[in-house]
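The structure that follows is given in the form of structure tokens.
The complex appears here minus one protein chain, its other protein chains still in place.
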Amino acid sequence: MKIVVCIKQVPNTNKVKLDPATGTLLRKGIPSIINPDDKAGLEAALRLKDRHGAQVTALSMGPPQAEAALREALAMGADEAVLLTDRAFGGADTWATSSTLAAALKRLEHDLIITGRQAIDGDTAQVGPQIAEHLGLPNISYAEELRLESDHIVVKRQYEDRCHVIKAKLPCLVTALAELNKPRYMTPGGIFTAYAKPIRVWGRADLDVDEADIGLNGSPTRVFKSFDKQARGTGSKVEMDPQAAAAWLVERLQEKFIL
Amino acid sequence: MSNINDYKGVFVFVQQVDGTAAGVAYELLGKGRELAGKLNAEVTVVLPGYKVGGLAAALARYGADRVILVDDPALETYMTEPYTRALTAVVNEFKPGILLCGATSIGRDLAPRVSARVRTGLTADCTALEIQEETGDLLMTRPAFGGNVMATIVCRERRPQMATVRPGVMRRLEPRAGASCPVVDFKVAGLAEGRNVEILEISKKVSAKLDIQEAKVLVAGGRGLGGPENFRLLEKLAEVLGGTLASSRACVDAGWCDKELQVGQTGKTVRPNLYIACGISGAIQHLAGMEEAEVIIAVNKDAGAPIFEVADYGVVGDVHKIVPQFIEQIKAAQAAKEQQDP
Partner (left out) sequence: MDFELTPQEAMARQLFRDFAEAEVKPLAAEIDEAERFPRESVEKMFRYGIMGIPYGQEYGGQGCDTITYILAVEELSRVCGATGVILSAHTSLCCDPINKYGTPEQKAKYLPGLLKGGVLGAFGLTEPGAGTDAAGQQTKAVLAGDQYILNGSKIFITNGGEAGVYVILAMTDKARGAKGISAFIVEAGAPGFSSGKKELKLGIRGSATTELIFENCVIPKENLLGAEGKGFGLAMRTLDGGRIGIAAQALGIAQGALDEAVAYVKERKQFGKPIAAFQNTQFVLADLHTRVQAARFLVYSAAKAKDRGEPFAVKAAMAKLFASETAMRVTDRAVQLFGGYGYMREYPVERMMRDAKITEIYEGTSEVQRMVIAASLLKD
């Protein structure tokens, strides 16, 4: 079985700030990690490999530094890695990102594609289902359990108040929740082996994809503006009888749509 | 793609499960009306499902000008592909200018597939929507990086402008008594054939006790509670708010509650949507663990307690008297809202 896992390298924090002058993200000094949902997806693939035998390929799109995330995937046990990197892919929204990844996936054999549900930097949860759409595959989002039964996959799919246990024929795409598992650590020896392996690097010329579907030009959406969340204002403090105080609090909660 | 000027009006996807419309649908209707007002356009509801036509009346009362009903046995239980086909067919036929979905686990599965299929942009999990005066385009604002950065997104050249919208941030309208609207019974072919996966089992979730780092609402107690028995009072408050109990170090040390619940430098760092600090003075070590909560309420009898420096809403007074009142009034407010809900 061939499994491709899409991983994204993200800054290891959600405490990022914007550069007040340029409005771009200040990422300097913030270490990068494999996005947690994606890492759970990778672990799920590695468990299928441990259990049933599989060839696991890690696929990432990003700047050349994203290689580190792929090395980590290899050190955890992925068999091979592909990095999509090209200026032409830059500035992509989820539409263009998914069509680029889908173009790469067309070149990679796959019975099962696993992506994370969403990345901690963008929180969109769109790329997985959009890849599946570009490839014409079924997708099952929000997987909290996953197992293989002969030629199909059985996934416990999470909703707010319930779960569906869904069976799908392969090939298909599954988006993984971080709750799916606890990813294994790399091993020290695995790290050294990972650095000895080649990483396939594909650019614009390696993909059969329409110019209108990639990068900034292929992105239907644009950032109009971005801004830091406003700092907490000074609060208000009251001293009144319990009944009035409780009523005041309920009003505040209603204002904030918490009630 | 046809001319984007052919795409008009504000469409709202109404998610229903077991025949009940999700609350966010009514919120989207409220917002949709406001946007439609600016555009001088209509608000259309898209209602896929099976035997769900009965919801149309309530949707009209909450602001729908028109309901497009896609009623089909294949849509009885949510499944990605049949729903994608239904919504795509509506988009292609009716050409919405704007299409809004709730950012629920259904909406965030369905909307990406539809957007990819109709080749348009999609903005996830928006918390604010407005119309740009000069262009009439939809400005979609959303948090990123865990809410530390906000971005406003536009989709200028493709239609519909699609967004999923976070539940609980838009305001629903007061229902218009007796209002009704036309219902279009829209038939979509091939829905049953779209069932490309099989649902083996559906299980309702039993709400497990949440870890305090994952809880959206935390009710935290401190030394000011006076004793372990008073934690039960906070438990009740947590229960009515769907929240989880937390604590300051003092209570853990006193053996009133488990170390798992401790917030602070030597406990856990939390960032819930709502943090209610009861009888917590707010030592710096505690504040370090919770000051990034979205909304902070503090109840403490000492008006000079440091907790009030970080609280959005502070009440100076006796926890034992205020919390029971608070619980009662929350219940009353919830009951009132439920009655209002269709």
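Going in written order, the chains are labelled A and B, and every chain counts its residues from 1.
By definition in this document, a contact is a pair of C-beta atoms (placed from the backbone, for glycine too) under 8 Å apart; a residue touches a chain by one contact, two chains touch by 3 or more.
Quantities reported herein were computed from a predicted structural model and do not represent experimental measurements.
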Selected from A:154, A:191, A:216 or A:240 as touching the chain missing from the view: A:191
Tell me which residue among B:17, B:58, B:210 or B:288 touches the hidden chain in the full complex. B:288
Residues of chain B in contact with the chain that isn't shown? 249, 265-266, 284-285, 288
Even though one chain is hidden, which residues of chain A still touch it in the full complex? 31, 68, 71-72, 75, 184-192, 195
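Definition applied: only the chains that are shown with their structure count from here on.
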Chain A and chain B: spacing of chain centres that average the CA atoms, whole Å: 22
Sites on chain A touched by chain B in the complex: 11, 14-18, 25, 93-95, 98, 120-130, 132-134, 138-142, 154, 158-169, 172, 219-229, 232-233, 235-240, 242-243, 245-250, 252-254, 256-259
Spell out the residues on chain B that touch chain A in their complex, using ranges where they run on. 17, 77, 80-81, 84, 104-106, 108-109, 111-113, 115-117, 119-125, 139, 143-158, 168-169, 171, 196-205, 217, 241, 273-274, 295-297, 303, 308, 310-318, 321-322, 324-326, 328-330, 333-334, 337
